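One protein chain omitted, others in place.
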Amino acid sequence: MANLKFDKEITALLVIDPYNDFISEGGKVWDRLKGVAEANNCIPNMLQVLNAARKAELRVFYALHHRYRPGDYETWKYIAPTQKAAWLHKTFENGTWGGEIRSEFKSQPGDIVALEHWCSSGFANTDLDLQLKKHGIHRLIVIGLIAHTCVEATIRFAAEFGYEVTMVKDATADYSDEEMHAALDVNIPSYASAILTAKDIVASISSL
Amino acid sequence: MANLKFDKEITALLVIDPYNDFISEGGKVWDRLKGVAEANNCIPNMLQVLNAARKAELRVFYALHHRYRPGDYETWKYIAPTQKAAWLHKTFENGTWGGEIRSEFKSQPGDIVALEHWCSSGFANTDLDLQLKKHGIHRLIVIGLIAHTCVEATIRFAAEFGYEVTMVKDATADYSDEEMHAALDVNIPSYASAILTAKDIVASISSL
Amino acid sequence: MANLKFDKEITALLVIDPYNDFISEGGKVWDRLKGVAEANNCIPNMLQVLNAARKAELRVFYALHHRYRPGDYETWKYIAPTQKAAWLHKTFENGTWGGEIRSEFKSQPGDIVALEHWCSSGFANTDLDLQLKKHGIHRLIVIGLIAHTCVEATIRFAAEFGYEVTMVKDATADYSDEEMHAALDVNIPSYASAILTAKDIVASISSL
Partner (left out) sequence: MANLKFDKEITALLVIDPYNDFISEGGKVWDRLKGVAEANNCIPNMLQVLNAARKAELRVFYALHHRYRPGDYETWKYIAPTQKAAWLHKTFENGTWGGEIRSEFKSQPGDIVALEHWCSSGFANTDLDLQLKKHGIHRLIVIGLIAHTCVEATIRFAAEFGYEVTMVKDATADYSDEEMHAALDVNIPSYASAILTAKDIVASISSL
């Protein structure tokens, strides 16, 4: 359980895409996520971890997907399937409720909200790596959505870029158990040093 | 003059920091720049190049410095001198006139405005490299401010990241001739494939 | 089938980790891979695609994992599970047969062998992105090993960094069908524009 001994100076909580479109009733993608999210108590678990981190004064970082704006993709010569989908569905549309952070998860003064990213990784083409370094962070506790896309991508990039990662396995969700399994059981174990429950993480953070 | 034969498909204009604080009467830094800027006709030259690029349908990209916001730097453990200065002077303060693009230089539909950067290079911790690739760009024509900081930094990064650069030497300015000389004569010739006048560039672009 | 119309000028073949340790009888990892690899005819398919690419004069790039050397990890304060495994097993040990490219897959003059990477993505902390840009490449055809680690990681990074990817689904392998499924069916479809058989790719390349 060595990984549970977090050093507050070098550890941060990373919250991924807590947008209304993902995790609020009425959000564009919620209907596809709520089966898994309600089964593992995802939203309450995310909130417990966030609150525990704030109470323990762990620095909180946000990695957010690009909010859709008209004209984003029309001029691109090259585009990935996930970007075509974002274009088609206008996910997290800028200026709409769906593109806002769910209220309980909004950033507070002292939190760091990284620049929005264009694909799935919170690190790619943003200032997340810079902001982590500016705050002396080397370890990340990760919560948020969606397990096999943005969460897995961000964890993979974190490992590639030199960070140690702890994944909170019941503070994430996905379209189906199959995709949760691919992320949490097949892939993330190669890149995250620990994969724990919200309960264990909260206990560990609370002892800081 | 091989470098003057631009291929429209792979060439873009890159405009660096045309903020009111830099290039408008009354801007925070204008008084320190206007000696050099008026001597080389910098602002009219920048505008001529921009207009020629638009007319020739060259894609226009903007590389912009971070606009100051309260809370930006208070939590950083590590900071560079240029960032301390930005903090102290609140340069390009978000929501103020100084942090707006000078009116003639505002972006138009189809232009690409990269994410704001935190230091001097338009490429560092932003989506500029991604956006250039998404549009198939390999060559950059560079105009803007300040020669020995953001312009030189962005050109150095462009070269390091694989782009070919043409610098427009009278469409930039600096605090003094000494700093212009360091940028244009000492350093940029190692990284930019051509260093030309606005007049030559306009002639070349206009023939596209 | 639009994705099959490759433009030779901007398309390259990317070969991932064709080390003896992975794909040769007697290699350290071959016993764990051969079940899947023999079932889908992975090695002959990889070779057919490579030979077709050479014949069509598509540029060939190699993305290679770090070859183990003594002292690599002893001083690291932070390490990912996959790096601990590489340390333990001394995979691709430098100077040994296992750390050599399988003979039929060796690079030839004109190929580009990117710098070795430390985790799973051929792009992270290497010159692969630079070399692709230096050669004007925007589209990648991907073959190699292992599907859910280095291949998926490299494809994810390629998409994040602006490239369009075609995955050759029977020119890769993994420890089990479950991991192949996670990579090829769950994750890669979000990032690769096409996922095709070696037969289809060879036909398409041969028509260039």
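All chains are identified by letter, namely A, B and C, in their written order; residue positions are counted from 1 within each chain.
Note that in this section a residue touches a chain if its C-beta (ideal position, glycine included) is under 8 Å from a C-beta of that chain, and two chains touch if they have at least 3 such contacts.
All figures in this text were calculated on a predicted structure; none of them were measured in a lab.
The chain not shown here is touched by just one of B:N125, B:T172 or B:S204, and that residue is B:N125.
Across C:T126, C:T149, C:T172 or C:S193, the residue that sits in touch with the chain not pictured is C:T126. In the full complex, chain B touches the hidden chain at residues 77-82, 85, 118-121, 124-125, 138-139, 148-149, 152-153, 156-157, 159-165, 178-179, 181-182, 186-187, 189-193. Annotation for chain C: contacts to the undisplayed chain at residues 59, 71, 75-79, 109-110, 112, 115-118, 124-127, 129-130, 133-136. Those residues of chain A that touch the chain absent from the view are 129-130, 133-134, 136, 138, 160-163.
Note that in this section only the chains that are shown with their structure count from here on.
The chains touching chain A as well as chain B are C.
Most remote from chain C, judged by the distance between CA-atom centroids, is B. For the pair chain B and chain C, the fraction of shared interface numbers is greater than half, so the two copies use mostly the same residues to meet. Centres computed as Cα averages put chain A at a distance of 33 Å from chain B. If you average the CA atoms of chain A and of chain C, the two centres end up 28 Å from each other.
The mean-CA centres of chain B and chain C are about 38 angstrom from one another, to the nearest whole unit. Multi-chain contact residues, meaning those touching two or more other chains, occur in chain C at positions 138, 160-163.
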